[in-house]
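Worksheet for the structure shown next.
Every protein chain but one is kept in place in this view of the complex.
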Amino acid sequence: MRIPPKHTQRAAVLVMGLATLFTLAILVFIILFVLEKGLPVVSLKFLFTNPQDMGKSGGILPTLVGTILLTLVAVAIATPLGVGTAIYLTEYTRESRITRIIRFGADCLAGIPSIIFGLFGFIFFVTILKMGWSIMSGGLTLAFMILPTIIRTAEEAIKAVPNSYREVSFSLGATRWETVQKVVLPSALPGIVTGIMLGVGRSIGETAAVIFTAGSSLRMPASLMDSARTMSVHFYILAREGISTENAYGTAAILVITILFINLTAYSLMNRFVAKNN
Amino acid sequence: MKLLGERGVQRLLAGIAFSAISALLLIALFIIKEGLPFIIGYGPAKFLLASDWNPQLGRFGIWPMIVASVWVTLGAMLVGAPLGVACAAYLTEFVPRRVMGVVKPTIELLAGIPSVVYGFIGVMVLAPLIRSSLGGPGLSVLAGAAILGVMILPTIISISIDSIQAVPNSYREGSLALGATRWQTTYMVTIPAAKSGIIASIILGMGRAIGETMAVIMVAGNAVKIPGSPLDSVRTLTANIALEMGYATGRHREALFATGVVLLVIIMILNSLAGMAIRKRAAKR
Partner (left out) sequence: MSSEPKISVSELKAYYGREQILMSVSMEIPPRMILGIIGPAGSGKTTFLRCLNRLNDLVPGFRTEGRIQLDGQDIYHPGFEAVGLRKRVGMLFALPVPLPKSIYENVVYGPRLSGIGDRNRLDQLVEASLKSAFIWDEVKDRLHSPAMRLSGGQQQRLCLARILAMEPEVILLDEPCSGLDPISTAKIEEALTILKERYTIILVTNNTKQAARVADQTAFFLMGSLIEHGPTQELFTVPRDSRTGDYITGRFG
């Protein structure tokens, strides 16, 4: 006996709909759970006081500072490299073996697990270059990690700039670099910023690559060559060593809110950018 | 930049463009330099296939970790792949574009949740649930697989949606015009046409799962033994590196870098496979 196609369709749609609902429910649950448990702990005092007793009580100020500094170092290094690569790929060369190698490199780099970045950063920056466990070592490691994201988004954004803008600029006597500076980059800026924001989000949330390169000192860092503990690392240590579940939830809530906010801004920027270009 | 001149700028950019591939080579070089001599010195077969890991006694067999990584990753695929592909198919073919326009960014947004947070949820919610309902320690293959399966959902969904959307509408119309239902069209025409992209998304998700560290450390239990059931506690390759790196010295540290080499090789293979799948899709156009 053959089941009528209408019925199989109804069954299939039901199953797929439930799968979708289930997926969304889990993801939303995770966020709500963290916020529900964590938000009661969060206060200005929590954000801006020093931790006491390894983080058992007190706030998270040094980890906040550590996270910001580490992210700034990472972005400051990865942005020129990533945007420069994107400009080269789109404006200065045609598809060739070289561009394929460059893209292949970026794709592979994107797939490397963060623990490998951590190992590399530890042996290269911390040990061989003698930077020790420091914000600098961690920032450089993260820069490598977010580089592919920035390249990819910047390339997409630059490609989306209408070719007629370039022709007009050239026809008015601009050189290639003048065209890039005055026409291409300003038009692609929102897309480029999106990539940078996504990189910032990844830097803030990263743990494995940071813990072996920036260390986990809870003291307030005085320079970029000091060790620092980021919020993610702090959260990991609080949770894993059972120091304080309450403060762990609080830190997690701040992490999640920050990252969601950053990613949300990034996506809405991208959307407006895409809408404008169409 | 004026000082450099056009030529100078072009050379500078060409140099910068090699930053990503240089970073990749640098990473591979240093991990291999630290780890490969150990693998050769210790004996690749003994390192990969022996089951005893006891750094104090100078025994470095990573077979249990390899088995654990495979189990956890396959388990994660079992959770993530069907859910992810079903989600992608449903969102592209069965809901209005506007719903999809809201849901897809939401799911992508969730890709940004740090892995430690996933791990923590696993510890606080999932592990106790498994312990009380199925027995065992709770921190287990099952818990690891479930958490990783959820973590890779955004990757799979997002890339699958892109590849399903890229299927030309004329294919669908052709099928519908022959009297097929929407579902028949989806599984007989649309999904096969998007196959290589979907496979690429699954392989990339697999790469993420096998490389994930912090979440797995928190939920898989970290016992160095070959698991007998999904409820047993295990230690993956990544967890092994992260757990012992903090205090390892000498040969022990070399053994951890050697573990990193193994991981790097697995990831490179998976990435090339995904790359091939994506290129196949591009070639079809």
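Each chain gets a letter, A and B, in the order it is written, and its residues are counted from 1.
Throughout what follows, contacts are C-beta pairs under 8 Å (C-beta built on N, C-alpha and C of every residue); 3 or more make two chains touch, one makes a residue touch a chain.
A quick note: this is a predicted structure, and the numbers were derived from the prediction, not measured.
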Which displayed chains the unshown chain touches: A
Chain not shown: contacting residue from A:L14, A:M54, A:L172 or A:M225: A:L172
Residue of A:R100, A:K182 or A:R219 in touch with the missing chain, whole complex considered: A:K182
Interface residues of subunit A (partner: the chain not displayed): 94, 162, 164-175, 178, 182-183, 186-187
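By definition in this document, only the chains that are shown with their structure count from here on.
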Distance between the centres, which are taken as Cα means, of subunit B and subunit A, whole angstrom: 17
Footprint of subunit B on subunit A - complex, ascending: 5-6, 8-9, 12-13, 15-17, 19-20, 22-24, 26-27, 30-31, 33-34, 80-81, 84-85, 87-89, 92-93, 101-102, 104-109, 111-120, 122-124, 128, 144, 147-148, 151, 175-177, 181, 198, 201-202, 204-208, 211-212, 232, 235-236, 239-240, 245, 248, 252, 255-256, 259-260, 262-264, 267, 271
Sites on subunit B touched by subunit A in the complex: 1, 6, 9-10, 12-14, 16-27, 30-31, 34, 82-84, 86-87, 89-91, 94, 103, 105-110, 112-121, 123-125, 150, 153, 157, 180-184, 186-187, 204, 207-208, 210-214, 217-218, 238, 241-242, 245-246, 256-257, 260, 263-264, 267-268, 270-271, 274-275
